[in-house]
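Of the protein chains in this complex, all but one are displayed in their positions.
Chain lettering (A, B and C) follows the sequence in which the chains are written, and residue indices restart at 1 in each chain.
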């Protein structure tokens, strides 16, 4: 679902960020994009969000995240076109 | 549900016997009565049934039984008016 | 509520009986007449029961579950008579404040019901033959009906 190969020579990666539930409330948004220097990790994107978005500092340092609908760690790489989801503590059922 | 006290001076006990499922088929009956010398046990009643009813010998020596709808052992006493049930191996569900 | 019934098992009625906003977890078990590869061509099972005893014994099982898991509500049903393959013959529903107790009480009740309730089954095969079947018999070794 992303375009890593087509853009492999670019020097930045742009990812779509989705925030859910309480994190959407905190940030006042459900979706945004961030552009990061390549190579980039989930941790880099979270750091950028915490620094650049109003109330971003209210996010945890290491929130639960998913990349392209898969649970991921802060160290996971991000590629151009990826969807990064910020997941508050799960509470289904 | 029985009349032990009213008949406590009798020298015999009469019990209703009910047979279920395969035992009813073997014996060709669903209910009968047996009269036993007092004191009597479940084992005495089963022995009598095995000896006196056609095909009675096809019953096990110690079938699963209930007295007045409660699981009981061969050694359990029988009182006048009791209902003795002969239960083939249980197979519910 | 009676445990033994001659009608198809009504799952919604059973769930309604235990429904309570304080009980957030509900576990249900349904046992159906099986016709798998190892079962032979079973068309139906004809269930019979010693009904008075089934009712008193099931009430005891429910009481025991309520004592072991306080606050749990348990109900059940056993269909008797002819039950076609694929249809449920037995149901147990347990509702509890949390799911661990709901599962435990449901499982306990179905195990006790299988062990203690005077119910019998005769398998009816597609060729019209019949065989009494015990719960502890291996599947291909059912006891033939005496002729």
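Note that in this section a residue touches a chain if its C-beta (ideal position, glycine included) is under 8 Å from a C-beta of that chain, and two chains touch if they have at least 3 such contacts.
Computed from a predicted model, the values in this text were never measured in an experiment.
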For this session: With touch as defined up top, name the shown chains that contact the chain not shown.
Result: A, C
Seminar exercise, completed: Touch assignment to the omitted chain, from C:1, C:22 or C:67, lands on C:22
For this session: Determine and list the subunit A residues touching the chain excluded from the picture.
Result: 18, 20-22, 25-26, 58, 66, 69-71, 85, 87-93
Seminar exercise, completed: Where subunit C meets the left-out chain, the residues are 11-12, 15, 19-37, 39, 85-86, 88, 97, 99, 102-103, 106-107, 110
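FYI, only the chains that are shown with their structure count from here on.
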Problem set entry | Euclidean distance of C-alpha centroids - subunit A vs subunit B, Å | 76
Seminar exercise, completed: Distance between the CA centroids of subunit B and subunit C (whole Å) is 27
Seminar exercise, completed: Here the gap between subunit A and subunit C, centre to centre from mean Cα coordinates and rounded to Å, is 51
Seminar exercise, completed: Shared-interface residues of subunit A (touching two or more other chains) are none
